[in-house]
Every structure is written in C-alpha cells, then in structure tokens.
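With one protein chain held back, the other chains of the complex are shown just where they sit.
The block that comes next holds chain A.
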Amino acid sequence: MTTGSAPGDPVRVLLHRHRTLCERAVDPLEIAAGLEADGITDRTVARCRHRDVFSLAEELYARTPYPGARPPHTGDGACGGSARRAPSAESRHPRPPGAAGRRLLARCAPLVLPLLPGLLCAGTLAWSVLLRDGPAAVRAALCVLGTLTVLGSAVAALRAVPRVPRAAGTAASSALSAFPALCVCWLAGYALYGDWLLARLLGGGPDASSGAPRMPSPALPLALALAVAPVVWGARGFASAARRRLAGSRSLEDFAAAVRPLLALSVCAVAVGLPVLHLAARALATGPLAAAAPGAAPAPQIPWPAAAAATGALGLLFFAALLLAAHGFRRAAAAGLAAACAAEAAALLSVPVARLTGLGALSRPPEALVAHLGTAAVPVAACGCAALVLLAYAAGALANASAHHRGAAPV
C-alpha cells in the first residue's frame, strides 16, 4: 500500500493523513470509527504494530497535538474556538441569493409590527373625527371594526416575540392561552371604562339616565395601542440580548449575573417609555383628534399623571406577563394577570355588594382609595402590585439559563 514507504513511524503518517479527524475527536473511539470509515483495515493496523484499530486510535488520540483547543481546565480556548467556528460555518453555507429580500422582511417585520396597533387606533380615531356627523350605525360599525383590527394587529405583534416552542400536544396550551387573552381584554376594558363605572357606582349606583358608558378621553385607547410597541420591543430585545449572553457565558452564575442587569434595563426602558407615549397620545388626542369622542366632557376628569400612571402600570403588567410567557412560564404569567383582574373586579363589586348586604366595611377600602387618590388609583394599585410581583418572580426565573433555551437542535 501507499503508506509502505513511510520510513520508521507509520503512526505518524496516519496521524498526518487523518489530522482533522484526530484533532476533532472527542475520544479514541471516535478516531476508531473515523479510521474505519476511511478504510483502515487490519493490515494497516498491523503495520502500525497494534492489535486492533482501538489501540491504534488510542495512540493517535494520545499523540495528536491540540493547538490550544483543549486546555486542561480553563475554558478560554474553547470559548474562542466556538466563537470562531460559528462564522466559518456561516460562510460555508452561503444563503441563496433570492432569500435576501425575505430575510430583510423577516428582520423588519418584528420592528414594524408593534407599531401597527397604534397606527390603526389613530386611524380609527381620525375616521371617527371625520364621521362625527354621520349616522350612529356607521359610527358603531367603525368602532367595532377599529377595535377588532387593533386587537388583531396586537396579536400579530405579540407573535414577533420569540418564545420557547410549544409542546406537541397543544390541547392543554390552547385552553391555557385563551385565559390570559381574556384577562388582557378585561384589563384593557377596565382601563377604558372602569374609572367611569367606578365613579358611577360610588356616586350612587348605575342609573339608566346617565347614558352610554364612555371613556374619559380618546387618549386612553391610543396610549394603550401605542404601548404595544415598547412592550414587544422590550421583550424581544431582552430575549435576543439574553441569547447572546447565553452564547458567551461560561457558567450559570455568569449568565445570571449578565442577565439581571439586562432585565432591569428593559423594565426601566418600558417603564419610562410608557408615560412618554401616554403624553404623546394625550397631545395627539387633545389636538387634532379632540373631536373623536363627541360626548366626552371637554375637561378631562382625571389629571394626566394619574392616567399616565394607570397606563404605565398596565403596560408594565403586560410586559412582565409577556416576558414570562415567552420564556415558558405561562402559568405564572396567567396567574399574575388573573390576580390583577380579580383585584379590579373586587374593587368594582365591593361597592354594590356592600350596598346590597349592608356591609359597609366591604366598600370602605375602594372608597378611601378613590377619595384620596382618585379613581385611577384602583387600576394603578391592582396592576402595579401584580406587575411588581411578576417582575420579582421574573428576576429569579429569567436568570435561569434553561429559560432561554429554545431547543436549538432540530433533531
């Protein structure tokens, strides 16, 4: 055979020929398997003065020089190695040229989609301004249509958040996902109409003469719809940044230490962004869209800091729930949302219940809260407390590496 001309050391020749195999091998058996797959027969093994291919592979494994790729205890070399390997693998498989446009679209869609609810909501309000003298049926249809499109686009935007894959059996998870959706709808509904309803209840109960329920200002739905954007961006940014930390961190403690500031940063960004958005929505609503809600009282009933705080608390709760749900803690997210719903419902129900049963003590806390801080204090307290609890839970849960693992291996 061709290796017969090797002077003294046939193993060295073999080592040279199978260098990549030997350098990549994780143990001698892998070299043995690779050697056999490359057609090493017993003759070759015998020429190397070995009994079988296993002992030959062990000698090869022992004699392979590892250029810093396998340090005994520190992981620096391996880190560099894996980091270096990724781009090379990328370049080895060039993407087809036609996919560039699709890639761009895939890149941009998550950035643009969250803005869609805000835009649609603004559009709806603008149309209602234009049609303010139109027939009532058209206006109602516009309202329904606008609500549906805003909700649909919000769902589409939430899809942009990367999440852990669902299990194969989706029966349980569909029931599980309908409940948080209901909670979200309830919370949003309370944000729009809850204050009005609570004020009515506290003011002597619902009477038919007060007319249709109305929201305090068109700024509220606009602010809520606009809030989808920072929430989704924040969750997405956190997820991708955590994935990057995951690739680079060496131990679980390192990872947790790197992720906690990330979480704090994203929460702060959302918490700051929401009131700013609320102010913007308010400016928009008092300016060009002021005539959107014709029956609305010209003077806002609620001072803007309270309204901004309510929107902020609600957005923060949504953000925390979204973060948890996207990382697999769906039950915790649903529990937080449900707790906020329950608190608000309890505040609403306590007033008529106290009136009907004569237990005045029941309605005293909401009354006191409203008396001191206004009606907006109820959603602020409910959503804020739930959001804080969820965020505290997330600070512990999302620092776990397993929460950021998406089962990258396809097979």
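The rule is short, and it goes like this: a contact is a pair of C-beta atoms (placed from the backbone, for glycine too) under 8 Å apart; a residue touches a chain by one contact, two chains touch by 3 or more; residues count from 1.
Criterion: contacts and distances are computed from a predicted model.
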Which of "Formate hydrogenlyase", "Tripartite tricarboxylate transporter substrate binding protein", "Probable glycine dehydrogenase (decarboxylating) subunit 1" or "Glycosyltransferase involved in cell wall bisynthesis" matches, in UniProt, the chain that is not displayed: "Glycosyltransferase involved in cell wall bisynthesis"
Touching the absent chain when the full complex is considered, from A:F54, A:F179, A:Y193 or A:W304: A:F54
Residues from chain A at the interface with the omitted partner, ascending: 1-2, 17-18, 20-21, 24-30, 32-34, 36-39, 41-43, 52, 54-55, 58-59, 61-63, 69-75, 77-79, 81-82, 85-86, 88-89, 164-169, 172-173, 176, 246-252, 254-255, 327-332, 335, 393, 397, 400-403, 405, 407-409, 411
